[in-house]
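Have a look at the structure below before the remarks.
All protein chains of the complex are present and in place, except for one that has been dropped.
Moving on to chain A:
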């Protein structure tokens, strides 16, 4: 989203999106918010992060060799049905131009 207004690929103006603008306002322009509230939010955030990480750390994983073999099997099983991979004749592909009829 930073480059929303950019049409020239050779330069990219940095556009601060809403989220970082809000964070900036939060951290600078609200002195009346008690530091206790701020640290309470930090604790809640840290708690949520710990819980999330516990969930992620506990999932079952398989080896990359097995995962890769399965991905390769899927590709080879379906390869012959993949028109963009195999190329299909013009007669089967509605987007390819059929040979024009010659009217004698």
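The definition used in the following text is that a contact is a pair of C-beta atoms (placed from the backbone, for glycine too) under 8 Å apart; a residue touches a chain by one contact, two chains touch by 3 or more; residues count from 1.
Methods note: contacts and distances are computed from a predicted model.
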item	value
Undepicted complex member, UniProt protein name, chosen from "Guanine nucleotide binding protein (G protein), beta 5b", "Probable cytosolic iron-sulfur protein assembly protein CIAO1", "AP-3 complex subunit delta-1" or "RAB5 interacting factor"	"Guanine nucleotide binding protein (G protein), beta 5b"
Interface residues of chain A (partner: the chain not displayed)	1-4, 7, 9, 17-20, 34, 36-37, 39-40, 42-44, 46-47, 49-50, 52-57, 59, 61-72, 74-79, 81-85, 87-88, 92-97
